[in-house]
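Of the protein chains in this complex, one is absent; all others appear in place.
Here is chain A:
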Amino acid sequence: MSNQLGKPALSFSRIAIYATLLLAAAIYLIPLVVMLLTSFKSPEDIRTGNLLSWPQVIDGIGWIKAWDVVGGYFWNSVKITVPAVLISTFIGAMNGYVLSMWRFRGSQLFFGLLLFGCFLPFQTVLLPASFTLGKFGLANTTTGLVLVHVVYGLAFTTLFFRNYYVSIPDALVKAARLDGAGFFTIFWKILLPMSIPIVMVCLIWQFTQIWNDFLFGVVFASGDAQPITVALNNLVNTSTGAKEYNVDMAAAMIAGLPTLLVYIFAGKYFLRGLTSGAVKG
């Protein structure tokens, strides 16, 4: 809603608006800037300088040490995130297709039951889920985490696709059915090609959710299988030895970079996922 007609004049109020917006932008950026600056300082420099002082010498040792500690867990996160994102997106797409184009008695009820999963506090399923993973020998494995993320990601992925397909005119599908096209043919040939935007939204949503997860990681996988968020938390909150803040900040940047990059390059889809996934019921 932009309400002035024509070009707004450069008045005092406009200068105040710009100043406020830029000040706010600077404040939002400070933590990121501080993390970057600190990660390139030497421990000595951290003690003598302050948060926003420029590093006296750009020192990469923090990043090297951080990668030594969390690098392996970075790959764990990759091993967890990639399959979990792909599988949950695929199942979500199939579910959404059935729930919008092939409704049957009870499918709406199922959709309602599933939707609650978007709000489910995971604390209420942690214990049974850990018993189950233990029973199947999947405790403390990345495979177990993939499974958990697929299961508890289904609510959102299904919601994305179902809401997207509901807005597609079903005359399209009806015509294809009269022409004798089957269930999978219609999905692959007609719906999937027009689903690129929602596939992007879903992939990015799931990627940020799963990469950033801590709760499932800390409960279901300790030791070798833990994801990077858990490793980062362990690194930052160990009380043994001298605190190396440059290492902490470099490790935090390593943990944050993948999602940050996705956001920078696909911000449009990221925002659409946030609003449509979280708002629309």
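Quick note on the criterion: contacts are C-beta pairs under 8 Å (C-beta built on N, C-alpha and C of every residue); 3 or more make two chains touch, one makes a residue touch a chain; residues count from 1.
The rule we apply is simple: contacts and distances are computed from a predicted model.
Peer 1: Missing chain, UniProt name, options "Gliding-motility protein MglA", "sn-glycerol-3-phosphate transport system permease protein UgpA", "Dihydroorotate dehydrogenase electron transfer subunit" or "Chemotaxis signal transduction protein": which is it?
Peer 2: "sn-glycerol-3-phosphate transport system permease protein UgpA"
Peer 1: Kindly state which of the options A:61, A:125 or A:139 is in contact with the chain not pictured.
Peer 2: A:125
Peer 1: Take the complete complex as the reference. Which residues in chain A touch the chain that isn't displayed?
Peer 2: 1-4, 8, 14, 17-18, 20-22, 24-25, 28-32, 34-35, 38, 46-47, 50-53, 91, 94-95, 97-104, 107, 110, 113-114, 116-117, 119-129, 131, 151-152, 154, 158, 170, 173-174, 177-178, 182-184, 208, 211-215, 218-219, 229, 232-233, 236-237, 245, 248-249, 251-252, 255-256, 259-260, 262-264, 267, 270-271, 274-275, 278-279, 281
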